[in-house]
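Yeah, one chain of the complex is gone here, protein chain that is, but the others are all in their spots.
In order of appearance the chains are A, B and C, and numbering begins at 1 in each one.
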Amino acid sequence: MVVLLKKNPDKTQLDSLTQWLQGLGVETHVSVGAHQTIVGLVGDTSRVDINVIRALDIVEDVKRIQEPFKNANRKFHPEDTVVEVGGFKIGGGHFAVIAGPCSVESEEQICAVAQAVKASGAMALRGGAFKPRTSPYAFQGLHGDGIRLLLKAKELTGLPIVSEIMDASHIPLFEEVDVIQVGARNMQNFELLKQLGKLRKPVLLKRGLANTLQELLMSAEYVMAGGNSQVILCERGIRTFETYTRNTLDLSAIPVLHSLSHLPVIIDPSHATGSAKLVQPMALAAAAAGADGLIIEVHNDPAHALCDGPQSLTPEAFDGLMKKVEAIQPYADR
Amino acid sequence: MVVLLKKNPDKTQLDSLTQWLQGLGVETHVSVGAHQTIVGLVGDTSRVDINVIRALDIVEDVKRIQEPFKNANRKFHPEDTVVEVGGFKIGGGHFAVIAGPCSVESEEQICAVAQAVKASGAMALRGGAFKPRTSPYAFQGLHGDGIRLLLKAKELTGLPIVSEIMDASHIPLFEEVDVIQVGARNMQNFELLKQLGKLRKPVLLKRGLANTLQELLMSAEYVMAGGNSQVILCERGIRTFETYTRNTLDLSAIPVLHSLSHLPVIIDPSHATGSAKLVQPMALAAAAAGADGLIIEVHNDPAHALCDGPQSLTPEAFDGLMKKVEAIQPYADR
Amino acid sequence: MVVLLKKNPDKTQLDSLTQWLQGLGVETHVSVGAHQTIVGLVGDTSRVDINVIRALDIVEDVKRIQEPFKNANRKFHPEDTVVEVGGFKIGGGHFAVIAGPCSVESEEQICAVAQAVKASGAMALRGGAFKPRTSPYAFQGLHGDGIRLLLKAKELTGLPIVSEIMDASHIPLFEEVDVIQVGARNMQNFELLKQLGKLRKPVLLKRGLANTLQELLMSAEYVMAGGNSQVILCERGIRTFETYTRNTLDLSAIPVLHSLSHLPVIIDPSHATGSAKLVQPMALAAAAAGADGLIIEVHNDPAHALCDGPQSLTPEAFDGLMKKVEAIQPYADR
Partner (left out) sequence: MVVLLKKNPDKTQLDSLTQWLQGLGVETHVSVGAHQTIVGLVGDTSRVDINVIRALDIVEDVKRIQEPFKNANRKFHPEDTVVEVGGFKIGGGHFAVIAGPCSVESEEQICAVAQAVKASGAMALRGGAFKPRTSPYAFQGLHGDGIRLLLKAKELTGLPIVSEIMDASHIPLFEEVDVIQVGARNMQNFELLKQLGKLRKPVLLKRGLANTLQELLMSAEYVMAGGNSQVILCERGIRTFETYTRNTLDLSAIPVLHSLSHLPVIIDPSHATGSAKLVQPMALAAAAAGADGLIIEVHNDPAHALCDGPQSLTPEAFDGLMKKVEAIQPYADR
């Protein structure tokens, strides 16, 4: 962190600033110039509140130079984290595909999709029981019944299950769910993140629509600060001015997150693009760029899906995609 | 809603589409052209799921033409909603200023600020007890103790209080809070909105960083669909590529929301700009553009505020701002 | 500028870096910490290429702390610039309104609009002769004939004229035009800016759709570096995810630009919003926030305007707006 002082800073105030910082265990280096004085802070500044310093009379500006996250930071944990669940691994060279419908609709539907995606090589089944919908009048999911149907599909196929949570009060319903997903709209629902930090169960954390990669890592830090180190990061498109796709998929997130953090990074091309015909090219691109996995919407009858039908693949299309994704693996960036 | 069909649509599928829509109480009008067939839907389409139609084989595209919100829609409720609380009114020509510190820090602090802002003409006291912070290591608020200190300040000054909620499980703590605020990061925390819809207490709903005005109104619709019609909309800046200000304050939201909805619209120039020196020009601009109110951060000692100090006004600066805002009222756009 | 070095930087390379910088007339201050070494640069760093430094082996990152513009910088020119043209002044407390149609269409049209806006108090006439249009099939303006019609309107009313240039090769056609406008799409057409820098005529420079305020000032710097100090800055909306308005008007640009620069700042609410009914609230907001002027589209027959009709005011609406804008002046932020 670098603190830029105003011209001719008061000596007493400057001393009290440097003493306060040293008290926090941070080294300070003052460079006095003819026109400007700069204080460089060296050490662990993750607990220094940048706003407090910025507000001081003698301070013109403050720049953070190091990342404010610690548990998620590759600098302090150089090896890749491998998340392991129900027999599948993700991260550290293990590539995994999670697939399934946007919403759980019926036992018949979820079991049919589960069997199909398993046959094609998916390593986990996704399915929404609680659905965040913009409109209060749209289908909101089957809630507890949806979880029960997912567990039936798990029993049938052996696939671990992944499902989205929308409120901390629902945690008891997710006891047997293998991976708890936090959706983009809840990426900064800090109360929820804190509660998930108390669990010892993998959390699939989606990047918010307008959140930076650093903010995503700070949200992972909320979970990890509670002691739960099993976090999977997921890029699913950000909001931009472009209207042709639902969101803009930011694939540079893959190498950037890999350089900043040791956590596995997966891509959701279905929600990012909002269009089934764009899922395969973006899935292949993600694999080539070195993603640790994918999460793909598959529905046995996309035309009649209760939500997000237009972006769901048929089981046949998913099977074709899996073959191509596997073929591309040896040529991916590492 | 207008449905654009693919070339030479199958007659049977077209008939089944129109019959299904008519079953939902929507009139359909089919225009057959040499190159394109269009189906116009007329009536209440707020419960028609646009994605289901888009997924049909015969459909090329669907455009929604009417707004998908109803309770918040001025078309169905032409008169302005006036929210009334603890003796102050907002909306329908009533202009109100809510002021106070970002965080409640101590009894001394909150009472001093409350007395100061009351003396300057503020109509309610704001103060955060639960603070959404990007970093898990930053000050998170005094929680229940913060609420208790706000109630002391209310007792002392008579000012109604406004405070932010972060999780539905905290609702019991807010029983005596006059206005419950939903922060930008929780604008699409739909479980929370549903629970607030069951209360009969004003909700101050802030626009999310990357949410459209229509999505803001859809979130208001979540609260209103539960029977709670006392919603105050708040614009507090959106996320753009500009880095000089913390966010970009979208003041056109004022006339746009007033034309689409009957709900009162207030502006938060403190969070939008992140800088005390930009608060006054933006507050005056908001008043001139016809806002129904403002929410302003005021701290008796901004340099030592535990959060967001740099954007807080001193009581003296707030007093000056209030005089200017009042003077501009007669010239505001209506 | 602050240069953050990698761990254990090579001593010889560090010396050569500091010597090179000192050769450019910049003071350097090296702070060696246990974990990190920082070099602070103090002095005029506007000619130091940040990318060259960033590319050095020993450098981890570089942060610019001071603004890279000089002629436009208030630090080096504390008094407001007042642009004076054909008897009207803008900046330094002088508020001016420029009004007229998007396109010059006919002598009858431009003269009628000129007389109307003059009667309402406009200080200059705008009118497009060269029109930047997204589609090659849309009306592109009357070109040289348009300029001639503007000059007739000037002769008739005495109003100075403002018109947009799209290519440096057209400069001779603009000899009698009082203020040359550079449109948003050409804000970084650097060849054009350089040529305009050779003139001694005011340039009205519009902010690009996706340009930061700093980039706007850098483009002003292009004109000023050529010796032409008469630049008027214009905010006209930026591109965001919001689709209800054509662009998002960033009114915080007014106080921010005023703090960074001495140049006058005007607002174009017509192009920013794209909707006539939003022009007045945004014009009043701009005036209240301390803008030095406005540029407003006025057409005597908006319904039949050849471009941008929906955002043009009628002369009557403009007259009403002028009265309100004048009334608000004494209460504006300064």
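In this text, a contact is a pair of C-beta atoms (placed from the backbone, for glycine too) under 8 Å apart; a residue touches a chain by one contact, two chains touch by 3 or more.
All of these numbers come straight from a predicted model, not from anything done at the bench.
Peer 1: List the displayed chains that the omitted chain touches in the full complex.
Peer 2: A, B, C
Peer 1: With the missing chain put back, one of A:53, A:165, A:286 or A:305 would touch it. Which one?
Peer 2: A:286
Peer 1: Go through chain A and note every residue touching the omitted chain.
Peer 2: Residues touching the hidden chain, for chain A, are 210, 212-214, 238, 240-245, 248-252, 254-256, 259, 272-273, 277-278, 280-282, 284-290, 324, 327-328, 331-333.
Peer 1: Contacts of chain C with the missing chain: which residues?
Peer 2: With respect to the unshown chain, the touching residues of chain C are 46-47, 49, 51-52, 54-57, 68-69, 130, 132-140, 166-169, 185-186, 188-192, 194, 208-210, 215, 218, 221-222, 225, 239, 302-310.
Peer 1: Can you list, in ascending order, the chain B residues touching the missing chain?
Peer 2: Within chain B, the residues touching the omitted chain are 2, 4, 27, 29-36, 38, 40, 42-43, 61, 63, 65, 239-241, 243.
The working rule: only the chains that are shown with their structure count from here on.
Peer 1: In graph terms, with chains as vertices and touches as edges, which category applies: line, ring, star, complete, or other?
Peer 2: Drawn as a graph, the chains make a fully connected set, so complete.
Peer 1: Please decide if copies chain B and chain C contact each other with the same set of residue positions, more than half shared, or with different positions, and reply same or different.
Peer 2: same
Peer 1: For the sequence-identical pair chain A and chain B, determine the rotation angle of the Cα superposition and round it to the nearest 5 degrees.
Peer 2: In degrees, rounded to 5: 180.
Peer 1: Calculate how many whole Å lie between the centre of chain A and the centre of chain B, each centre taken as the average of the chain's C-alpha atoms.
Peer 2: Their C-alpha centroids are separated by 26 Å.
Peer 1: Could you tell me the distance, in whole angstrom, between the mean C-alpha positions of chain B and chain C?
Peer 2: 32
Peer 1: Where does chain A touch two or more other chains at once, residue-wise?
Peer 2: 239
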